[in-house]
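Note that this complex is displayed minus one protein chain, with the remaining chains in position.
What follows is subunit A.
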Amino acid sequence: MKEGDRTPLTQDRERDRLSEQQEVSDLLNDRAIFEPPLPKRAKRRRALKIWSPFVVLALALGFLLVRGLGNALVYFRTVDETLSMEATLGTSTFRLEGVVVPQSVTTNNQGGVDFQVSGVDGRRISVIDSANPPQLFQANLPVVLVGYLSHGTFYSNQIMVKHSSSYIAAHPSRVASLGGKKL
């Protein structure tokens, strides 16, 4: 059939068929063309629904970056660093890391413990702690303390135990069997 031979009705049908094809191809691409145009208020509500999770996540990310990485980069000061910076530290709160000196631990009347921590080269700082020490707190283990330094003594209100990444059986020669009986 030539172009000129087409009746208006045939042309209309042809146009409908083409537009139908376009719609289907749009749909296959997941374009939501069947949705009627939304009024402004509904559009705004929909945009809010879509973007609000991103705003919440961006705020969470910002909080983590500011709160977290600000602390994390210099998470603690060692005993040696603390002693060398003693004059400039004042009574600012910071984290101190050191190894609990054996036979230095005594309980105090504040419900905490008094002890000493040592650095790599053996220099020591006395600690007065006012909080309950954690379950793993013991001599020879590294600890991170939160508090401030005053006249050479560290006043701590939190002890965190920094255990190692090695795992060795408590009784390597006695391996427990099923039911708790010793082999």
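Note that a contact is a pair of C-beta atoms (placed from the backbone, for glycine too) under 8 Å apart; a residue touches a chain by one contact, two chains touch by 3 or more; residues count from 1.
Simple rule for what comes next: contacts and distances are computed from a predicted model.
Enquirer: What name does the UniProt record list for the absent chain among "Dynamin family protein", "Heme exporter protein C", "Sugar ABC transporter substrate-binding protein" or "Fe-S cluster assembly protein SufD"?
Expert: Looking only at the record, the undisplayed chain corresponds to "Heme exporter protein C".
Enquirer: Have a look at A:38, A:64, A:85 or A:120 and name the one touching the chain we're not showing.
Expert: Of all options in A:38, A:64, A:85 or A:120, contact with the hidden chain holds for A:64.
Enquirer: Tell me, which residues in subunit A touch the chain that this view leaves out?
Expert: 9, 13, 16, 20, 23-24, 27-32, 34, 50, 53-54, 57-58, 60-61, 64-65, 67-69, 71-76, 97, 133-137, 141, 144, 158-172, 174-180
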